[in-house]
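Have a look at the structure that comes next, please.
Shown here: the complex without one of its protein chains, the others still in place.
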Amino acid sequence: MLPMVELTIFALGILLIDLMVPQGWKWINALGAFVGVLFSAVCVWQIQSMLPARGLLGFYNSLLVDRFAIYFWYLFLAGAAISILASVHYLDVENEHHGEYYSLLLLSVVGMMCMAAGIDIVLIFIGLELMAISTYVLVGFLRRDRRSNEAALKYLLLGAFSSGIFAYGLSLFYGIAGSTNLGIIARAVSAQSPHNPVVVIALLTTMVGLLFKIAAVPFHQWAPDAYEGAPTSITGFMSVAVKAAAWAMLFRILLFGLWPLRSVYVPVIVIVAIATMTGANFAALTQTNTKRLLAYSSIAHVGYMLLAFVAMGTSQLGSAAFLDGFKGILIYLLVYTFMNLGAFAVITSLRQRNVIGDELDDMAGLYKRAPVEATLMLLFLLSLAGIPPAAGFLGKYYIFLSLIESGHYGLASLGVLYSLFGLYYYLKIANAMLMRAPMETGRLPVSIGMRCAVGVAALATIVIGVYPEPFIRSVNWSLGIVQSPHVAAVLK
Amino acid sequence: MQSHILSIILFTPLVGALALLFVPKENKNAIRWIANLFAFGGFLISLPLVPMFWAQRFEPGFKFLEGTPNNWIPSIGAGYNLGIDGISFLLIMLTTLLGWISILSSWTAIENRVKEYYVWFLVLQTGMLGVFMALDFFLFFVFWEAMLVPMYLLIGIWGGPRKLYAAIKFFLYTLLGSVLMLLGILYLYFHHHTVSNPQVFTFSIPELYKTAPLIPFNIAIWLFVAFFIGFAIKVPMFPFHTWLPDAHVEAPTAGSVILAGVLLKMGTYGFVRFSLPFFPSVVSHPRVQNWVIVLSLIGIIYGALVSLMQKDMKKLVAYSSVSHLGFCTLGIFALNSAGLTGSVLQQINHGISTGALFLIVGILYERRHTREIAEYGGISNVMPIYATITMIMFLSSMGLPLLNGFVGEFTILQGAFTANWKWAAWAAPGVVLAAAYLLWLYQRVFFGTVTNAKNEKLHDLTPREILTFVPLIIMALWIGLYPKPFFQILEQPVNQIVQNIHDKSNANAAVNAQVAPVPGPTAAAEIGSDEVGSNLVVSKPGLTAARLKASN
Amino acid sequence: MVPITTLHYLVVAAALFVLGAIGVLTRRNVVIVLMSIELILNAVNLNLVAFSRMWGNLHGQIFAIFIVVDAAAEAAAGLGILIAFFRNKETVNIDEIDLLKW
Partner (left out) sequence: MFLNHIYLIPLFPAFGAVIMFFFGRRLQKATVNAVCVGAVVVAFLFACFTVVEYTHFAHGTGHPFEKILYTWLGSGDGHLNFVKRDGTTASFNADAGFLLDPLSSIWLLFVTGVGMLIHIYSTGYMAHEGGYYRFFGYLNLFMFAMLTLILANNYMMLFVGWEGVGLCSYLLIGFYFHRNSASTAANKAFIVNRIGDAGFILGALTLAWYLGSFRFTDINVQARGGHFAIGDPVLTAAALLLFIGACGKSAQIPLYIWLPDAMEGPTPVSALIHAATMVTAGVYMVARSNAVFVLAPTAMKTVAIVGALTAVFAASIGLVQNDIKRVLAYSTVSQLGYMFLALGVGAFAAGVFHVFTHAFFKALLFLGSGSVIHAMSGEQDMRNMGDLRRRIPTTHWTMLVATLAIAGIFPFAGFFSKDEILWQTWASEGGAYRILWFVGYGTALMTAFYMFRLMYLTFYSPSRMSHEAEHHVHESPKSMTVPLVILALCSIGAGWLSWPHSLGGSAHFEKFLEPVFAREAVVLVEEGKSAQLAAGEKEAEHTDKTEYALMFLSLAAAGVGWGMARHSYARAAKGYKEPIAVDAPPLYKLLYNKWFVDEGYDYVFTGRRKVGKVRLGVMGAGEASSWFDAKVIDGAVNDVGWVTKAIATISTWWDKWIIDGVGVNGPAILARMISYPARLFEWGLVQWYALVMVAGLLGFGVYYVWK
């Protein structure tokens, strides 16, 4: 609980301070938010150090702080930290520098933490909504920008709609189990026949909510618009932290809660995965707007991760395929946090007084204007494309490995072929940066915070790529949940 | 106590690249000096390897092993393991040599973004060396892919007019191959886990050598295909070759030299190092073998024919590579000692000769900024030294005895012939055509009187340019006159591989028997499916001690 | 007089849910769309309360209360954003939200 409480306090605190801080000193808010993130990271670390292998139950058994949760918490915090660093300069440029921004950021992180740790559908739902609502506002944060408003509105309407459907499903599960605790729900479900219509309806409606949040085809259409319209710094944040939270939720519900139903939902997910990779990759192929392009690419990445999920769902619990698929997704999220944030940070830095900077042409000749950023951007892109030794390869490696192990050779081949598409449109950006002549001359001014953000992201990307051992270790460690009793009970 | 010479050789260029990062980019000459220093240093450092390796050339297995298995990423069983045998040894020496030469050759050729250029080039150097040294599949794959990036940038940034197209084409093409290969690797890795006892996950190549051949034929064939596409694109073999001309034509001279000299060898190296030991039952399956051989033969003739009609010198040389590499694959899939030895030799020779040819083209290009053959004529009047060197390299490339080309080609032909005389018969026209297109090119460019006024002022080679050719010519003469050391270096690994194929394929003969026939061109199917049994040479086992005595 | 069983509540809730969905899909005024979403959430609440009665525990009702709160928050945020949008575009017609394309 402590980290969330602490974050909430900071969020509120920032709101207060903001009233006193004069224009031009707004970076103090950023500082505060950053410190808050650090503090809560420390708290998480303390919890981790005293954490028993079986995890800690809390809050009337609605919250299970286990290694899985811890792992995701770190992830969210990292994402938040980098986004904060990347935001300062950008918000100044946009003339939208307000404390709310940071406090909303922190609050959404709180929501995510609930989603990752909750084993009670109520808590999960609350977390989800907390995160979602804060993000709606953040997306629409540029009040004078029509694109921002519009993105926010679309996101909100569709998000609310999806969470409505989601809630409907959850309510049915409550009806089936008589409890909101995932463990009990799981037992009840396993008692039922998986083909009981109520169960099926509940499952499908729930999945709509989940798939919407991770932006899988056909529930993805909000993503490109929201990503494009949102403030670039938030786009980055959404594409990693929000998505990671959605995945955490998906694991909690589908894996620990509804594992007995996998015979029903895995086939559906196969279709979704294929559709996602196909649609996203093809759509991205001809994009000229960098943010939108990366939006589609992130959808494509969801497709790959879904493949791993399929591998998990079709193999025995605790088997090599299951574990590798699991690791694959977790590592993918970790790596993705850094490389995608890095990429978005670079794009953010393109935003200048007179330039929106999210078109491909704005990238042209970036090397001439900011060699370091361009080179690091190349690194991020290659990582996204999964070229070793950049970190992105590790995630792809695990995903394809799990597919091979579970015998899905066809899906594996499909996946690698689509990764070629990916390479193609990432290279379009790289070509623009490195091989074309710049549109406007003059060095690109890059703020300190931005440099830090990009630097950290790049460092992480390369380190994870070259020496992944400790990270794999941590992932293995976080897989402790598979042994932790509640889940174990459920999963049997 | 391990010797770390391999690591030292491997990382010298990388250190150079890092050092360059700290040089201000305005100071071009300093950058050039440092880059050349490190490139040459890398070559010098690799020289001590020669006597060290020579001493133990007959000992079985990999030498200069470094690192213990799984010492890099224990949790997935990947290790930083280096080690070389005769084959990789030769290729490494070739790489260090060509790396130095091509960096030296780009002194004046590269004028903009010099710093980047050298940085990427040195990185590329490390990548290539890593591919040849890695004894761990994960490590291998990392180098294999990482190497694409600098090459892509070299083509894309310093390339010709259609550089973007060429660069992306190169990258996508080769990546297509390697991702399929990745799936293959993962399967082997998983398979090793399932069959090994106790069950372990490892990427260690020597370990996989033990288990991979156990894969039943009907799965192994698909794995073979996955690997095959990867390597065939790299080589490039006949239907997969179209990235090559584009990449070559657009790439800067040094890039072409490295591309032709080393990168193409990775495909053939992959065949020798992986395809053959991993899938003995598949490669020795008559249909499969015929498939590949037919592709190689088509490549030989076809490449030669196409290059005959080229109007662009560099394209001509590029297509000639297709023809030469066709010989290499022919030798490999003849599956006998002679063929394999010849193939590796031919890879070295091709690196030397074709590397030189690209330098030659580049020198003219640097002076006149065109590669159109029609633009030239009578060059030997104005550039006699250049003409002489060119003639020597052309001769070596067309396989004239006492120069390197002949040794490789002939040994390959010998191997192919003993495997199935029809193969050699089909390959022979390639030799004739090689003479045709090279001599015709020579006539059009060098003979006659200077017709184009622009060519009258051309100055002959500078000492630096001559220096770039000297080592190549020396090597060409050495291999041509006294190839015995090379044969001896290759003897052990080659016999080892052939021996393995022989044993394993016999072991899997039963599986072979009842497996559904692999689809293959019926024409090919007839070609010499009779002597498949006798394709394999049994080298005399044992006698190592005796041989060691003999050698000392 | 038939006793009202849980099933009846479920049917009503389902009907509400469908109506809400249709509303979301059909109405052109953003505000009304928001209301339709509330309708869906109410369907959920109805479910929850009915089940809670069926099981005789309070989980469902607690959940329902949370959902009510959430609905309120969502509406608030939605309206806020809508106002911002209205400032720029002078309309609340959902068909005119068409700036971001493909």
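So that you can tell them apart, the chains are marked A, B and C in the order they are listed, and the count of residues begins at 1 in each.
Here is the rule we use: contacts are C-beta pairs under 8 Å (C-beta built on N, C-alpha and C of every residue); 3 or more make two chains touch, one makes a residue touch a chain.
All of these numbers come straight from a predicted model, not from anything done at the bench.
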Field: Neighbouring displayed chains - absent chain, whole complex
entry: A, B, C
Of B:275, B:411 or B:468, the residue in touch with the unshown chain: B:411
Field: Options B:130, B:213 or B:378, residue touching the unrepresented chain
entry: B:378
Options A:28, A:200 or A:317, residue touching the unrepresented chain: A:200
Field: Absent-chain contact - pick from B:16, B:280 or B:483
entry: B:483
- line: Residue positions on chain B contacting the omitted chain are 169, 239, 241-242, 302, 305-306, 308-310, 336-338, 341, 378, 380-381, 388, 395, 400-402, 406-407, 410-411, 413-415, 417-418, 421, 424-425, 428-429, 431-433, 435-436, 439-440, 443, 446-449, 481-484, 487-488, 490-491, 494-495, 534-540, 543, 547, 550-551
Task: Against the chain that's been left off, what residues of chain A make contact? List them.
output: 153-154, 157-158, 161-162, 165, 200-201, 204-205, 207-208, 212, 218-219, 221-222, 264, 267-268, 271, 279, 282-287, 421
- request: Quickly run down the residues of chain C that touch the omitted chain.
  value: 21, 24-26, 28, 33, 93-98, 101-102
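The rule we apply is simple: only the chains that are shown with their structure count from here on.
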- prompt: What is the distance in Å between the mean C-alpha positions of chain A and chain C?
  reply: 26
- prompt: For chain B and chain C, what's the span in angstrom between their mean Cα positions?
  reply: 66
Statement: Shared-interface residues of chain C (touching two or more other chains) are none
Query: What parts of chain B, by residue number, touch at least two of the other chains?
result: none
- request: Would you mind writing out the residues of chain C in touch with chain A in their complex?
  value: 6, 10, 17, 20-21, 24, 30, 33-34, 37, 40-41, 43-44, 47-48, 50-52, 54-55, 57, 59-60, 62-63, 66-67, 70, 73-74, 77-78, 80-82, 84-85, 87-89, 94, 97, 99-100, 102
Field: Interfacial residue positions of chain A with respect to chain C in the complex
entry: 121-122, 125-126, 129, 133, 136-137, 140, 143-144, 146-147, 149-154, 156-157, 160-161, 164-165, 167-168, 170-172, 174-175, 178-180, 224-225, 228-229, 283
Query: What part of chain B is in contact with chain A in the complex they form?
result: 72-76, 141-142, 145-146, 148-149, 152-153, 156-157, 163-164, 167-168, 171-172, 175-176, 179-180, 182-183, 186-187, 189-190, 193
